[in-house]
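In this view, the complex is presented without one of its protein chains, the others remaining in place.
Chain nomenclature is as follows: A, B and C, assigned in order of appearance, with residue numbering initiated at 1 for each chain independently.
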Amino acid sequence: MKKIINKPENYVKEMLEGLYIAHPDLITYTADDLHCLVTANKREGKVGLATGGGSGHLPLFLGYVGKGMLDGCSVGDVFQSPSAEQMLAVTKAIDSGAGVLYIYGNYNGDIFNFDMAAEMADFEENIQVLSVVAGDDVASAGPSAPGEKSTRRGVAGIFFVFKCAGAAADKMLPLEEVKRIAEKAAANVRTMGVALTPCTVPRVGKPGFSIGEDEMEIGMGIHGEAGIRHGKIEPADQITDEMLDKIITDLPYTAGNEVDVLVNGLGATPLDEQYIVTRRISMYLAEKNIKVHRFYVGEYATAIEMAGISISVLKLDAELKALMEAPACTPFFRQ
Amino acid sequence: MKKIINKPENYVKEMLEGLYIAHPDLITYTADDLHCLVTANKREGKVGLATGGGSGHLPLFLGYVGKGMLDGCSVGDVFQSPSAEQMLAVTKAIDSGAGVLYIYGNYNGDIFNFDMAAEMADFEENIQVLSVVAGDDVASAGPSAPGEKSTRRGVAGIFFVFKCAGAAADKMLPLEEVKRIAEKAAANVRTMGVALTPCTVPRVGKPGFSIGEDEMEIGMGIHGEAGIRHGKIEPADQITDEMLDKIITDLPYTAGNEVDVLVNGLGATPLDEQYIVTRRISMYLAEKNIKVHRFYVGEYATAIEMAGISISVLKLDAELKALMEAPACTPFFRQ
Amino acid sequence: MDKGYIIKLLENLKDIMMTNKDYLIQLDSVVGDGDLGLTMSDGFLAAYNAVKDTDDNDIGKILYAAGKAMSTAVPSTMGTLMASGFMNAGKVLKGTTEVTLTDIANLFDAYLEGVAARGKAKLGDKTFLDGLAPAVASLKASAKNQDTLEHAASDAAYAAEEGFMHTNQLLAVHGRAATRGEESRKLLDPGAAVAMLMMKAFHKSVR
Partner (left out) sequence: MDKGYIIKLLENLKDIMMTNKDYLIQLDSVVGDGDLGLTMSDGFLAAYNAVKDTDDNDIGKILYAAGKAMSTAVPSTMGTLMASGFMNAGKVLKGTTEVTLTDIANLFDAYLEGVAARGKAKLGDKTFLDGLAPAVASLKASAKNQDTLEHAASDAAYAAEEGFMHTNQLLAVHGRAATRGEESRKLLDPGAAVAMLMMKAFHKSVR
């Protein structure tokens, strides 16, 4: 395990201490608990937006707390959900009477805890809480039947949901409206990833799985969940096309659509490669007559030090487009 | 070589194509040559700021072209200088009569080419060009005697030089003044790095050197130049202290000083680890009674997919502090 | 039986999870991420510690407090589910200071309900429910038959064990195990093992 860390059991605590030191203008914490991160710039009367999840995905989740995006984030141990109590503490801190919307990824532990936190907020604190669960990874399961709960994992595409909902809340829209927008963004985003190397949870000390020296795993999840196929590494253009084929046909995205695209590095993959993929996406979508409104390129949701890339596509309408264009200022995302 | 690329010989070209696709509002190119990158928002009457250097260091160098920082960048092949002609093309495109300042790292190839370009600009185009060469890596050589040229390599600290000079040019200061400020910033920044893994130049296809499975190299350069010692990996706090000991005593930085600090990931090291190091730096400097004005944390200057971190410290006075606080908007840096 | 019994039950639950820590780690390592032994021993310890010296006599409140402590200590899948079980049992038994076999059947029924409401799994989905549900059914039948507490607990423990042993017939549809598809079928479910251990501890608490 090649990591610049101290004791593995202090990994998350020390990372959080560093974060608060570096971004005092944007974030702070509540309930005397470093894991209960909240904005340093609370706006009265605004719907509070909270997320949460395991560590190991920086800048996800906490990096999107700030102006124009989220108001709070409860932070778990690496790849582990934070507790309902921590979520409740964040909820209490960010509510200013307009209610709170939870937006988080589709993982069992997170769902159970956010549900419990929502009940506690209602029963114990009389705070109205609604929830939107994002599941954008087309590789993780087939599309769900109408009315059925999605079984897809939430991955990098949640960034778009944060951005749209954050801008909506910033416009002082009411809770139900912000939820509608978050759901609309979530319903219109699809993601797929490819991994080249595994990642190591610091407390475990060795990779949780392995990928052959000249192999890749298409569709692998951000905790190393199995993908849809593994095989020899192929040229970037070919990998990109395979991922886009899956993404495009799933929603589907069709000629005449306008989209935002997120090209996301999973941790160890240089920006150069992300731009090589960006180039191909642009060619591919142009051929399908799908117009790219804007590319976002960089590390937005990682899997510790996994090498790999994911592509997320958000289908825009006038409403989502305007929300995507709104300004935002968080530790990791500025626009 | 685990990379998501197409033909290695197209690595830089395709990366650049992706960049122009993703950031059309900020950057474009001149002389019909993708390697001659210039701002899309030229300001008449402003001193032009140009940099350049080999690829493989994203977001260095081109990522800092935009508003409030640089105006142009010539882009070489991986770890190779661009040509004087490309530098000249950039110079011509960004000059608007106020002259051009070159700011680049202390490497032979870059120096020779920038010198040649400056001569061409003078002889052939009648453009006044001045140069500032940044050499901030304390591990690469001892301090130079007064009046002597520094033999230190330029590494991540050049970000501070770009930022200060960029803000000065943005204030419409004349060429000599912008140069004075760039030199002052360069004179007050020191950097040191540590590497855990090697990196692979795509056209070479295998790592240029190796580091033992449980070893690190303190002071390694961003092309894999040998450091000052290698040994077993140590806890993050210990590594941080060793690097800071070298940095602090070099300038020196003393009690009562105010500084900006850049914690830079070299490519494969997760943000978490960068924040763990940030935490320690904050403790260390507090003990020395050196005040941190601001932390910058993230990937600012990489060595392809090297795992490792560098720390850069800029000593501030009122002038540099104000310049560091000025706004900037580039593909990779927004403030 | 008063709150003293409930606290003893919580102590026995804690003890059995501690004793079987490695067994649960081993089961979860095959199917999931291997943390179940740690989360269950830490979680039941936190539950017990939170109430062992309580002044409260309200059995419902005690169970609710134990659950909340557990949810804070171990916010993992099973940690939160077990916490939800205790909290729901607490709500149902709120105001009770004495319990009979019928109350205990209700307690575990409410626990099962709490887990099911939280996790939204169905019987046969290869989860904790498939271990606990047969035991609750057995307890209810025993209560109806007015069996002795010890006899009822013995039957319940047996039913839970059978339920657990039966999980290697089932296809996983929740959590990490589900990502294995058909391959998951031949494996025993770690969460159902926790149900079996709970019923063993319950049996011990009434002997």
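Note that in this section a residue touches a chain if its C-beta (ideal position, glycine included) is under 8 Å from a C-beta of that chain, and two chains touch if they have at least 3 such contacts.
None of the values given here were measured: they were computed from a predicted structure.
Novice: Among the chains in view, which touch the chain not shown?
Specialist: Hidden chain, whole complex, touched shown chains: B.
Novice: Would you mind spotting which of B:Thr91, B:Asn113 or B:Asn257 touches the chain that isn't drawn?
Specialist: Only one of B:Thr91, B:Asn113 or B:Asn257 touches the chain omitted from view, namely B:Asn113.
Novice: Give the residue, chosen from B:Gly18, B:Gly56 or B:Pro82, that touches the chain omitted from the document.
Specialist: In the full complex, the listed residue that touches the missing chain is B:Pro82.
Novice: Going by the touch rule given at the top, which residues of chain B touch the chain that is not shown?
Specialist: Given the touch definition above, chain B has residues 76, 80-86, 108-109, 112-113, 115-116, 208, 225-226 touching the missing chain.
Just so it is clear, only the chains that are shown with their structure count from here on.
Novice: Could you state the distance in Å from the CA-based centre of chain A to that of chain C?
Specialist: 33
Novice: Chain B to chain C: how many Å between their CA centres?
Specialist: So the centroids are 58 Å from each other.
Novice: Among the residues of chain C, which ones contact at least 2 other chains?
Specialist: As it turns out, chain C has no residue touching two or more other chains.
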